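Single-structure report; data block below.
With one protein chain held back, the other chains of the complex are shown just where they sit.
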Amino acid sequence: MNVNDYLIVATIIFCIGALGVLIRKNLITIFLSLELMFNAANLGFVAVSEYLNLISGDIFVIFIMVVAAAEAAILLGIAIAFYREKGTINIDDANELKF
Amino acid sequence: MNSKDLIVWLIPFFPLLGAILWGVFGKYFKNYSGYLGSIFIIISFILSVIIFFIVAYGHGFTSILYQWIDASYFKVNVSTTIDRLSVVMLVMVTGISALVHIYSIGYMKDDKGFARYFSYLNLFVFSMIMLIMANNFLLLYVFWEAVGLCSYVLIGFWYEKKSAVDAGKKAFIVNRIGDFGFALGVMLIFITIGTLNYSTVFSDIHTLPPYLITTIALLLLAGAVGKSAQFPLYVWLPDAMEGPTPVSALIHAATMVTAGVYLIARCHIIFSYSPDASNVVLIIGGVTAFIGAFSALTQFDIKRIIAYSTISQIGYMFMAVGIGSYAAGMFHLLSHAIFKGLLFLTAGSVMHGMSGELDLRKMGGLYSKMKITAITFIVGGLALSGIPPFSGFFSKDAILADLFNKGDYLFWIIGVLVAFMTAFYIFRLIFNVFFGESHVDKNLHVHESPKIMTIPLIILACLAGIFGFIGLPPFNHSIFYKFINKDFANSFNFAPAVNNYPWYLLSAISVIAGLGGIYIAYVFYIKKSFDLEKLKSKFKPIYDLSYNKLYVDEIYDFVIVNPMKNFAIFLWRIVDILVIDGAVNGIAQYVSITSSKVRKLQNGMLMSYIVTLTVGVIALLAYYFVR
Amino acid sequence: MSIFLKYILSIIIFFPLLSALLLVFINKKAEGLLRNLATILSLAEFVISLFLFIYFKSNTYQFQFVERFSWIREFGATYFLGIDGVSLFLILLTTLMTFIALLSSYKYIKEHVKEFVILMLVLETFMLGAFASLDILLFYLFWEFMLIPMYYIIGIWGTGRKVYSAVKFILYTLAGSLIMLFGLITIFILHYNQTGNFTFNLLKLYHTNIPLTLQIILFIAIFLGFAVKIPLFPFHTWLPDAHTEAPTAGSVILASVLLKFGIYGFFRFAIPLMPEASIILTPVILVLAVISIIYGALVSIVQKDLKRLVAFSSVSHMGFIVLGLFAMTAVSVDGSVLQMINHGISTGALFLFVGMLYERSHTRLIADFGGLTKKAPILAALFMIAVLSSVGLPGLNGFVGEFLILVGSFKQYTVFTIFATSGIIFTAVYLLWMFQRVMFQDITNKNNENFKDMTLREIITVLPLILLMFFIGLYPDVLLSRINPTVVHFVNIIEHNKYAYNLIKAKMGLFNA
Partner (left out) sequence: MLDLTQMYSEYFLEKSLLSVMPEAVLIIFAFIILLLGLFKSIKNGENSYYIALIGIVFSFLYLFILSNHTIHGFYGSIIFDKFDVFFFTVILLSGFLTILLSKNYFDTRNVLIPEYYSLVLFSISAMMLLVSSINLIMIFLSIEFMSIAAYILTGYLKGESRSTEGAMKYFILGTFASAFFLFGSVFIYAATGHLNLYKIHNFIFQQSYKAHYIYNSHTFLAIGLVLLLVGLAFKMSLFPFHTWTPDSYDGAPTPVTNLMATGIKVAAFGIFIRVFTSIYSFNILNFYNILWILAVLTMTFGNFAALLQTDLKRLIAYSSIAQAGYILIGIIAGGYYGISGTLFYLLAYIFMTAGAFGIVIMFENLKLASVDIKSYYGFGFKYPLTAAAFSFFLLSLAGIPVTSGFMGKFFVFSAAIKSGYYWLVFIAILNSAFAAYYYIKIIVKMYMVDNQSNNNSIADVINDSNVTVNNGQMEIIKENHVTSALVIVIILCLIFTLILGVFPQPFINFAAKSVTSLWNI
């Protein structure tokens, strides 16, 4: 199987994730879509480094996972704070700051 | 600086000193300013007489005071040229001014602006002297403007009177219009000849192509026309009568208004090289002489009548210099200065006696009340109407003779006609004021003026009587001609000296014209053998034309003044505020509108932010793959 | 002494700034002290600047009192000062007018005195610096920051729509100078590309040869910067507002010094840097100048507000100066340089008088005045002199410059000159009419019944200007003899470049004629 296919698959996943971020209103769902995008990147890295017999890609993937975890924590924090104030986690309710 | 120069520079110095003293420390001098001022002027009169004899028995000279402007190749000195022309003028100016000063002491007595008045008057004398003595065109121009300024402030001397101030402004601006031409002329001279000194200019002028000479001459003429109140710029002089009467006598009869004639005489070489320009001068002179006399016929304001007569008399002088008989022009200038000064001063004396009344319909029968004034007035009138042996006869007759002699018969006829009209209106004035039954309202105490005013009158009257005799024997053999023509000798088209015609006939004709005028006036106003009202109604259009001075002011307002004003308003309201400022503010408007739209992009919706970002990414990618 | 003379320019430039710093430490309550101190310091400044005049060598066009220190090596920008005949008198004018402006504002400025005097002194420093600097970057620094104090002065102590006017003023001029900056940087880079080393030294940049088309573009860019300052016809609309709303001192400085920077910029930078372009564009600029002359005069005739009238009149007068400068003959340029000084003096004086009228009756509408001569003879007399000098009456300063300009431009540009000369008529019309309505006739307005005559301070304020009017009018040689060498040199450069330009023209057949 050619690395290109992996990359194409990765791209598709990435686009799906982006689409999710675009159309979803729920904070959590959006974050999930973001995770999807990250993982698309992971897939790409793994594929390429496998193909090129390099290690650096895999290392990168590890780091990305860590970061993703961290971000999840942050998001939850923000989401809770947001929920406290607005009583919802629909991003459309965040429109105090404008113009 | 030798003694001659010293004397020369002292002549203008005293008036200037006076001007500064009264101007700055006026309130400390009070009435002394009058006496001292007169003394100053008398001193410079004496000095100029000395200079006169120095020149008469020696020859002219120039003296440099200091270098005024030195801008690379543009160099001008403050320096004088003293020749026969200028000394004659000097003596005349200082003499008349001295008399007027003395007269003014009485006339302006207990006027609150006494010192100010004398400061202005001295300033004027100073400027006039410098104008005469200047030996380059720039200096001439400078004092040309300076005398204009003096007349401006003196006409508007009683600044509370709107009419007076308006008149002053009008005088200044109309003069400016003339000076506009004059200035261009001076510049043209400079760039064509490369200097402004009389001597060089006059010696090199012939090297220029004729059209240039004519242009220069005409541009200078514009200045002369403005200053000497000639057609079409004469409108300011009648209004100028708003000023104190002595001022009218000095500035608007004797000295300043004749500066134009002096200018042309001074530049006779330029004019003699350009026959066309000379003809223009001649025509202007003729037209003006006629218009002036014509407008004077029906006025009721005695000063205005005299003012119009001044206009027409200067027209005579222009005719004279126009045909190149500068001597005659100067001769008439001098004699006119005397008798017209006399007339104004006497008119002033009448006013003084009538406590400011000017309308001759409210006068009459004053002879008995103010004899000296009356007599001197009549002397002046006779001189004006050219009755021998008074000075006017000789000078005017010389001009007429030269006109005839030169073959300009049309203008000769005009001249005679004007002589006739002149005699008529001046005696209309005399009869209405001094004779006939009195229309003075009873409770007005009419009195003769004090000595200090009458003495100058008497002096002038005597002069008016005898001055003419320097014009004898007739023509170029006469004392005056012999004296003055030394300066005009190098202008080649001046009036020939042949007596190939019965000159006594001509004189007779002009005298008869004068007498006729007087007689008709007599018939009209003393014998009352005609019903004037009927006459008026019969010739109504002409009468109105004359009474309204040919509507010239109205025409100017309609053609020039108002359109200009409207145009200015248009420029301000439309071009400035609407168009330019509108454009500027419009841009600002546009920008702020755009920004208010741009701000809407930041609508606070996370969704739209993400969309923006994504669109950006897609655009960037597209940039590469569509490319 | 020698040290003093060596660094005299820096001393003159920074003395006001130091004075301002000194004033910062004075309690703002002590207004009298502030006022007096500021006035005295500015007087001292003027006295110091007189040394320039005394030690100025009048027989050379070379720059004198030159100071040069390294400043920013990366761009070869140096702290490079020096003056010639032209900047000498502009500097003197600046120091004098600042003193007079401060003296004039004793009564006018009632609040925030401290800020006012400090700003005035700061402004002075920057104006002087701009006149003295021969390094383009240094010049630009001074030139543009100058706007800020002026902007404050108009906006804080002004009247009526002061904010609008202040903002308009600063945006207008800022836009101009920024576009100018673009031009200057481009020239600087061009010079680098040609010689391989960076320099802002004006005298070196003079030798940059710029391709003609680019030159024209750059000239237009820089022209905008200066034309706004002058201001030339289509760019003038900020001036009436700024002048009208500014406090007296502001108007005085604005009229007598700030406007001069436009001309000075042309003289020192635009024309020598881009001679060919300026020669090509001369007709256009002359048209604008003549339009400004007549337009300004005509519009002044119908003004109802005294200050606005004077403002438009100075549009007209500056037109004369531009005409003289771009006619580029020795005489005409002499004339315009002289006329810069004259305009500074006359218009400055006019604004002072208008300010006095305003202080007394709190209106500037001509209609509200009339008949003041009776109440205030001294004011009337001096005001009259100022008006006449502005009218260009011979014997006063205005005439000499004006006549030199006209006579100098007459040969090349006869038609323009004739039109310009007609300006002298309109000038007389609007100024005399204004004077009549304000000073003569009867008192129509009740408020003027108890109209006070000038106080001693006011007389002292205007007297120097009045005396200068007479002095320059009667003995202009004192100025001309010092200005002339510089001007002649300038004109020679242009003449030389005219020659070059004709060669170019021949080569590229720019105009087929």
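Think of it as A, B and C in the order they're written, each chain with its own count starting at 1.
As a working rule, contacts are C-beta pairs under 8 Å (C-beta built on N, C-alpha and C of every residue); 3 or more make two chains touch, one makes a residue touch a chain.
What you are looking at is a predicted structure, and each value in this text was computed from that prediction instead of being measured.
Enquirer: List the neighbours, among the chains on screen, of the chain that has been left out.
Expert: Counted over the whole complex, the chain not pictured touches A, B, C.
Enquirer: Taking the entire complex into account, which one of C:108, C:192, C:358 or C:475 touches the absent chain?
Expert: Spelled out, the listed residue whose C-beta touches the missing chain is C:192.
Enquirer: Can you list where subunit A touches the absent chain?
Expert: Residues of subunit A in contact with the hidden chain: 3-4, 7, 10, 14, 17-18, 21, 27, 30-31, 34, 37-38, 40-41, 44-45, 48-49, 52, 54, 56-57, 59-60, 63-64, 67, 70-71, 74-75, 77-79, 81-82, 84-86, 91, 94, 96-99.
Enquirer: Can you list where subunit B touches the absent chain?
Expert: Residues of subunit B in contact with the hidden chain: 591-592, 594-596, 598-599, 601-602, 604, 606, 608-610, 612-613, 615-617, 619-621, 623-625.
Enquirer: Of the residues in subunit C, which ones touch the absent chain?
Expert: 28, 71-75, 112, 115, 137, 140-145, 147-148, 151-152, 155-156, 161-164, 166-167, 170-171, 174-175, 178-179, 181-182, 185-186, 188-189, 192
We adopt the following convention: only the chains that are shown with their structure count from here on.
Enquirer: Applying the document's contact definition, name the chain pair with more C-beta pairs in contact, A-B or B-C.
Expert: B-C
Enquirer: When the centre of a chain is set as the mean of its C-alpha atoms, what distance in Å lies between subunit A and subunit C?
Expert: Comparing mean C-alpha positions, subunit C is 65 Å from subunit A.
Enquirer: Hey, how far is the Cα centre of subunit B from the one of subunit C, in Å?
Expert: The answer is 38 Å.
Enquirer: Okay, in this complex, where on subunit B does subunit A touch?
Expert: 599-600, 602-607, 610-611, 614
Enquirer: In their shared complex, at which residues does subunit A touch subunit B?
Expert: 18, 21-22, 25, 91-92, 94-99
Enquirer: Please name which positions on subunit C make contact with subunit B in the complex.
Expert: 168, 172, 234, 236-237, 240, 295, 298-299, 301-303, 330-331, 334-335, 371, 373-374, 381, 388, 393-395, 399-400, 403-404, 406-408, 410-411, 417-418, 421-422, 424-425, 428-429, 432-433, 436, 439-442, 474-477, 480-481, 484, 487-488
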